[in-house]
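A protein chain is absent from this complex, but the other protein chains hold their places.
By written order: A and B. Residues from 1 in each chain.
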Amino acid sequence: MIEQVIPLVVATLVAGTPLVYAGLGELVTERAGVLNMGVEGMMVIGAIAAFAVTQATGNVWLAVLAAMVAAMALSVLFAVLAISFRANQVAVGLALTIFGTSLGSYLGKPYVGMALVVEPSALMQAAARLPLLGPILGQLHPLVWLSWLLFAAVWYFLYRTRRGLVLRAVGESPTSAHAIGYPVQRIRYFATLFGGAMAGVAGAYVSVLYTGLWTEGLIAGRGWIAVALVVFATWRPGRCFAGAYLFGGATMAQLFAQSAGIGLPSELMSALPYIATIVVLVLISRNATVMRLSVPASLGKPFSARA
Amino acid sequence: MPSFSRRDFLKTAAATSLASAGGWQPALAADEVLKVGVIHMGAISDTGWEHYQAEAWHALEKAYPGKVKVTMLENISQIQDCERLFRQLSTQGNKLIFGTTFSQYASLKKLAPSLTGSHFECCAGIEPGPNLGVFEARHYEGTYLTGIAAGRMTKSNILGWVGAFPVPQVIYGLNAFLLGARSVNPAATLKVVWANAWVDPAKERDAVAALVAQGADVVSGSPNSPVQGLAAEEKGIWSIGSTGDFSAYVKKKQLVSFELDWSSAHINAAKAVMDGTWKPEGRWRGLGEGGYVKMTTNTPELPASVAAEMKAAEADIIAGKLKPFTGPIKDQAGTQKVAAGSTLADNDIKGMTWLVEGVQGTLPKT
Partner (left out) sequence: MVWLSPVIALTLTALMAMIVFAAAGLNPLSSLATFILAPVADLYGVAELLIKAAPLVLIGIGLSVGYRAGVWNIGGEGQLILGVIFGGYIALHFGTDGGVWVLPAMVIAAAMGGMLWAAVPALLRTRFNASEILVSLMMNYIAQLWLSWLVFGAWRDPAGFNFPQSQPLAPGALFPILIEGTRANASIIFALLAVILGWVLMNRSFVGFQLRVTGLSEGAARYAGFSTHRAVWIGMLAGGATAGIAGVGEIAGPLGQIFPTASPGYGYAAIIVAFLGRLNPVGILFSGLLMALIYLSGDLAQMSLGMPSAITGLLQSLLLFFLLTADVFIQYRLRYTAPARATEGAAA
């Protein structure tokens, strides 16, 4: 029994990890009132940057760093257009996804058909010897452990630090935040760049550790699922963290059910996360109080200090 | 539905093809370069289907150095665009034009009769038509043989299959895989998981994990990136290179493999066009000389007896003595689908909508 459960737990944790990174990143971005729908594009760029660096240096950490920088560069593009120039965030986000996906496939040409073999690190081997959790931890790359730290950090930042409070205030009411004297645009830049960096890590995780392979279509819509996830999580880090594994686990459950001979249409099961997201959105939106507590009030709306 | 039957269609097709092969097509002059066009639906970066399609025209260029010029388009994922692009390839003087997937077939069927300046070939097309040849591999001959290895090597008697989509090649492929396994190990069963994506390596990895969690110890499949093999290797179980040899990636745990080798389809068609003898044909070929299915590497750990067993079965298939879909074959519900001693006809194999007894998994209902 336990031999059956452990692989599933590991697989769910692995499948959820890119969503944890991309989701928490986008969550911080959206908490500041910025809706960046270019997550998919940023993940693609992160994925190819990390793949290229791993191929050249063999160093996964360097690769993750490269992915963060590359995806952040894309988020700067978004920030300049959508924050400074106050262009429509939906349009810029969509264009960013098309841009990232195309650029990724353009830059990725030389890496086609290459595979990376990342040996388990010494840390993982050490973790495998731990009692109880060893069999699970030992199979997860430290980047997965770091995603748990990230969750803790994001939660602490948003709810226990002054800067987090300011960031949330900017998302709620940029006008008041500005009136009190907070640099609204600078905070939104920070939040957007953070979201970009995390999407980059998510992409790096998929290309270097999850699959070890570069191919076009590698990200396969996971960036969009991250956008849905943030809504599903009602913009709260705890629910986002749990939701990432729920969404990742939903894929696993669907594959598991199929191989166990349970004959539900797989399309219906694939649609469940999206349906669930709509339901959650309706549940929180119908009540004005819950809505105010959940959705950043200025989400998607550009801010101008002149107004 | 159009009112004519497939038989009528084949008759007209044959008549037209005779007419078009009636000697007027000129052979290429000795110094003339044959221009060949290929449209890939996906990216060639896909390590499976499109990759092997691309290998074929690479082989063609190599077979006729300086005599053949291939123009290739990839990532033409919009079926809407196929018709225009095939037409443009034709007007640009490509005398031989290849489509690489079944979704291009409808466009080609419509275009080929009117674009007489070029000849068309469609891989995985449904049936030949005027000025349109089709070719497809008998995947099941390869999966039957790899099934023998799987049946011998499994300890849990549970095999796994990761399918991209339930298209004909995949359905008859996985059925034959289990038939091969059961020919040596009647206790073997096969669990099937559909990834519902042509390219989503991460999901294929998850699918392997799901199969392993349910006790599968040999996995094979159809979306074909090395990722399935890599995932299996990580879990310490065997994988099979099905329609692609991934031993360069999967260093230790790839049990056996077969490749789809389309080079003879491309080279023969090009040669026929150069000689002025091209005519539209439907070719469905498996193992053996000039075939599209090639057995490739076996792991050194494969016992010699199993390798010999596979070799013998391969020889029998090539000689026509062994036909994988020979009865008695029952479906999942236990209903007899093929009577003892009889063999499924080609069109029944292509149009299979059922899974053989011992497969755990489902097909979409019609």
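Following the convention adopted for this analysis, contacts are C-beta pairs under 8 Å (C-beta built on N, C-alpha and C of every residue); 3 or more make two chains touch, one makes a residue touch a chain.
Since the model is a prediction, treat every value here as computed from it, not as a measurement.
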(request) Give the labels of the shown chains that the missing chain contacts, considering the complete complex. (result) A, B
(request) Check the options B:S118, B:N131, B:N196 or B:N298 and report the residue that touches the missing chain. (result) B:N196
(request) Based on the whole complex, identify which of B:H58, B:R87 or B:K271 touches the chain you can't see. (result) B:R87
(message) With the missing chain put back, one of B:D46, B:E74, B:D217 or B:D261 would touch it. Which one?
(response) B:E74
(request) For the chain that got dropped from the picture, name the residues of chain A it touches. (result) 35, 37, 77, 81, 83-88, 90-92, 94-96, 98-99, 101-103, 105-106, 109, 178, 183-186, 189, 224, 227-228, 231, 265, 267-268, 270-271, 274-275, 277-278, 281-282, 285-286, 288, 291, 295, 299-300, 303-306
(request) Could you please point out the chain B residues that touch the chain left off the display? (result) 1-2, 6, 43, 71-81, 83-85, 87-89, 92, 102-103, 106, 110, 126, 165-168, 171, 196, 347, 350-353, 364-366
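Everything below uses one rule, namely that only the chains that are shown with their structure count from here on.
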(request) Quick one: report the Å distance separating chain A from chain B, using the average Cα coordinate of each chain. (result) 37
(message) Under the stated contact criterion, what part of chain B meets chain A in this complex?
(response) 42-47, 51, 75, 160, 191-197, 199-203, 205-207, 209-216, 225-227, 230, 235, 249, 360-362, 364
(request) Spell out the residues on chain A that touch chain B in their complex, using ranges where they run on. (result) 4, 7-8, 10-11, 14-15, 18, 105, 108-109, 112-113, 115, 117, 206, 210-218, 220, 222, 251-252, 255-256, 258-261, 263, 265-267, 270
